[in-house]
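Note that this is a trimmed complex: some chains were dropped, and none of the rest were shifted.
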Amino acid sequence: MVLNVGVIGTGNIGSDHVRRLATQVSGARVAALFDVDGERAGAVADRVGARVHSQAADVIEDIQVDAVVIASPGDTHADLVLACVAADKPVLCEKPLATTVESALKVLEAEVAHGRRLTRVGFMRRHDPGYRAVKVAVDDGSVGEPLLMHCVHRNASVPAGFTSDMSLTDSVIHEIDAARWLLGDEIVAATVVAVRPSPLATNGMRDPQLVLLETAGGAVVDVEVFLHCQYGYDVRCEVVGANGTVSLDTPTTGALTRSGRREQAVPEDWRVRFAPAYLDELQQWVDGVASGNGGGGGSSAWDGYAATAVAQACVASLSSGARTAVGLVDRPTLYA
Amino acid sequence: MVLNVGVIGTGNIGSDHVRRLATQVSGARVAALFDVDGERAGAVADRVGARVHSQAADVIEDIQVDAVVIASPGDTHADLVLACVAADKPVLCEKPLATTVESALKVLEAEVAHGRRLTRVGFMRRHDPGYRAVKVAVDDGSVGEPLLMHCVHRNASVPAGFTSDMSLTDSVIHEIDAARWLLGDEIVAATVVAVRPSPLATNGMRDPQLVLLETAGGAVVDVEVFLHCQYGYDVRCEVVGANGTVSLDTPTTGALTRSGRREQAVPEDWRVRFAPAYLDELQQWVDGVASGNGGGGGSSAWDGYAATAVAQACVASLSSGARTAVGLVDRPTLYA
């Protein structure tokens, strides 16, 4: 039994997902796809023998499509997920689930009304071996009760057009999800601290930023997001518990020693750093869908909603300069 | 176009290969398989929808089998590879290519007579990202002319029945191939140095052993092989060049700090350590066969022959206590 997957959006990450589904993920094939750039869609489809549709909705409604991957621009996500729920098709939606809290809520409500979880949000870090080791150490009590979490999220640079808000909604949102997942706790407030911008930041971006997140239980998470750090892609995380700490290692392959220095390479970008995580995410999703459970271990529509709500509070705090409370609706029993 | 692979031997590594071919490798399926334990063969075949044959030869001769993976016991390898060559079918043979120099030579001669390279030997380390980074640093001149190579090869323990000779023919053979490949040089002599055996070594094994390999160009490789090190699986390698060195890192995911210690986990065994390498090896082979080149980048029958010859020199040295020259035949132009 092969799962027929439809893919909406075949830009950077979408075409990566198509390639993985076609060549590395077991039990799946790409049956159909759509992109606003028809030529790009055609080229990607040719490589994997998929049908090209002229509208995103057609992918979802395609009778031969069993499940959908959404990798189109973020502001299209919520409506597409709603269509998937309406069509009763499992969907893996790239983060964010929605760009507004309101639209995220609509997805929640639709899924609750539908009575079954169909949505998974593409927070791939939950599938990274390093993050999983942190999760194990937190959950098995190795570090004691978690009190603090320190995060660093750096890119060498970001494309033109990237804004200060996007640092929060597109980058920090990964730490938001990771913190909720690792600490097993909701985030109730966010504060963005103004930092002197790097002279190398483009577009007048506020970069770096320092974000503080507070959980319901009183743990505090600090996140440095710095998207023009120049030197490479660097994601770090340390959870500080009452009697120990656990932290990620940056994956390295080896060391070169010469000219008075021992050197280890830093990953170039997130594709290099998280390639195994993306693959595991897709495989777990395909396996989960195939076994009828919607893809265990990943993040639900609730997780997507909560992350969007926290990211929006960060945006508000960036604008106001003040600590901003995050008001979540009650968690539906579907997501208990 | 899907490559139909036949697999001979479905023990530990064979069933791993079947699983990978069926679920992770793109462009391949397991069409047929054989194992001396028919029940085991049947169970593995059921999981992937493969045919079971009652003899190894039938797998090779199966008209629906395009290429063959050999993962049966080492002393069966040479004859099976010969049969693949006779049948003009590409073959990925787990190391060793042969257990005697004579039978390895027969494979060489058959392939030379056949006039086309069909054989690839499963030295998976050539596909490990760490080893590849070492290779790049050696080849691009980052460390200068290579002079020395230090290797460590440790297992927590080995199964009952493992012998002192097998430390050389089954374990050190990986370092033999890695040294030849990384240094781009043939090994011309081997010396096994007697070390006090660990009191925890079973079966009266000489364990650890220290092996010295000399290359034609005068570089020296030392290898510690220690198969009852108790603490985990640990493979290290450092190439020392005229103006720098390059070394492997042991892959780690993170660090746990508690009770006065910062701790990083050591891989449990070779499956954990080299899982990505095995997968890459199979994918490269499948891609290579599909594109008609027999699987570029891996080790040839010549490499398998040379490794067997060096391993046999090690065995002779272990027995005699003396430095033992390795006499290789001239390299046929097929392997130039």
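Letters A and B mark the chains in the order given here, with residues in each chain numbered from 1 onward.
Just so we're on the same page, a contact is a pair of C-beta atoms (placed from the backbone, for glycine too) under 8 Å apart; a residue touches a chain by one contact, two chains touch by 3 or more.
Owing to the predicted nature of the structure, the values given are computational and were not obtained by experimental measurement.
Asker: Given 2 shown copies, how many make up the whole thing?
Answerer: Identical chains making up the full complex: 4 copies.
Here is the rule we go by: only the chains that are shown with their structure count from here on.
Asker: For subunit A and subunit B, let me know how many angstrom lie between their CA-based centres, rounded off.
Answerer: 38
Asker: Can you name the residues of subunit B that touch subunit A in the complex?
Answerer: For this pair, the touching residues of subunit B are 22-24, 26-27, 129-130, 132-134, 137, 142-143, 243-249, 251-259, 264-265, 276.
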